[in-house]
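Note that one protein chain of the assembly has been removed; the remaining protein chains are unaltered in position.
Let's turn to chain A:
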Amino acid sequence: MSMTFLRSPRLATSLSTASKNFVQQASVKHLHTSMKNQYAAPASPPPAEGFLPGVANSKLIKHTHHDALRNPELAGVANGETKKMNTFQAVNDAMGIALATDDTACVFGEDVAFGGVFRCTMGLSEMFGRDRVFNTPLSEQAIAGFGIGMAAMGSTAIAEIQFADYIFPAFDQLVNEAAKYRYRSGGEFNVGGLCIRTPCGAVGHGGHYHSQHPEAHFAHTPGLKVVVPRSPIQAKGLLLASIRDRNPVIFMEPKILYRAAVEMVPVGDYELPLGKAEILTQGKDLTIVGWGAQLYVLENAIQLAQKKMPGLSVELIDLRTILPWDVETVCNSVNKTGRLLIAHEAPKTQGFAAEIASTVMERCFLRLEAPIQRICSYDTPFPLVFEKFHVPDMIRCAEGIERAMKF
């Protein structure tokens, strides 16, 4: 029986001493922060949303007011205040603004009036009333269908599906009704006011049914938009844009990021553009595309690779919107660097990396200097104890970078 998938740990031992130290430091830091932040009370269970070490110290996180507002996309709120917020608070803030600025907007889902499993809707029913923020029965198919009907009347429906793993009972409604209403009614009706929020992704212990990252299922459906934010500032702006966008949007929130790091989030009303990727670091040797929590893994992987390949210059891109995705930004970057690596948490076969790779191959064929690397989860159900082997971790990503560079 082949054990080749164990290469990652072996690779770790073959890394240079410098990178080994990095790995050790990272894990010591992990232990330290996790003990401090999460396990202070001995009897309290680990948080349902898991814990991703290192995000709080990430360079991708905007720790200060000035850092946050330097972003030209935030020009509209550049003179306003910012406030410390975690991702779940930023999501909450966005919904608060949506409810305050749109009388037709309602928020509903399982237990959302009590704040929801991840506290994202905390306080909203008290502030806006139980007739606008309400609990639904346990009926995903009907939650989606109800939202579609509401949106067809021109209202704004902000629905929560408690975990992305539970969105499949609603799959028919989203794919056949939400996505096609405008088209099949010749423009008479549309469900532009529908936004489905759903927590997704690996958390360290979620097992088969609390870990999946199903963006690719929906990316196969013209008529839907699919968005995945990476941080508090991004979550607020992208969620407001998703709620107000005149198309049905599925907004997937990587749940491991809910409490992972605070940013200085503008308190005002702002939107970030859908369908637009963001270049996080400029580079010339290699383009790396990711979204959501995977970006922090990639950030570490890039550092690890740079220890081994000093001077390596990477262009890291947050795709942000999965559908419709920003072909221009990605292809311009690959035309410049000649190399591309895509990483995502969903399994490899038919994952969204395949779509990106295919388009880049068509558009940048003569510029490519190495095979496009797809670093993804394995083609297995999401495992419980093997999560650490399953997901595209830092070392597998670093290995992919090396492969792309040394081809």
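Heads up, the rule we're going with is that contacts are C-beta pairs under 8 Å (C-beta built on N, C-alpha and C of every residue); 3 or more make two chains touch, one makes a residue touch a chain; residues count from 1.
Just so we're on the same page, contacts and distances are computed from a predicted model.
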item	value
Among "Cytochrome b-c1 complex subunit 6, mitochondrial", "Rab3 GTPase-activating protein catalytic subunit", "Cullin-4A-like" or "Pyruvate dehydrogenase E1 component subunit alpha", UniProt-listed name of the chain not shown	"Pyruvate dehydrogenase E1 component subunit alpha"
Touching the absent chain when the full complex is considered, from A:183, A:209 or A:407	A:209
Of A:78, A:142 or A:267, the residue in touch with the unshown chain	A:142
Selected residue (touches chain absent from view) among A:93, A:110 or A:253	A:110
Residue numbers in chain A that touch the chain omitted from display	1-7, 39, 42-43, 45-48, 110-111, 114, 117, 135, 137-142, 165-166, 168-169, 204-210, 348-349, 374-376, 378-381, 383-386, 389-390, 392, 396, 400, 403
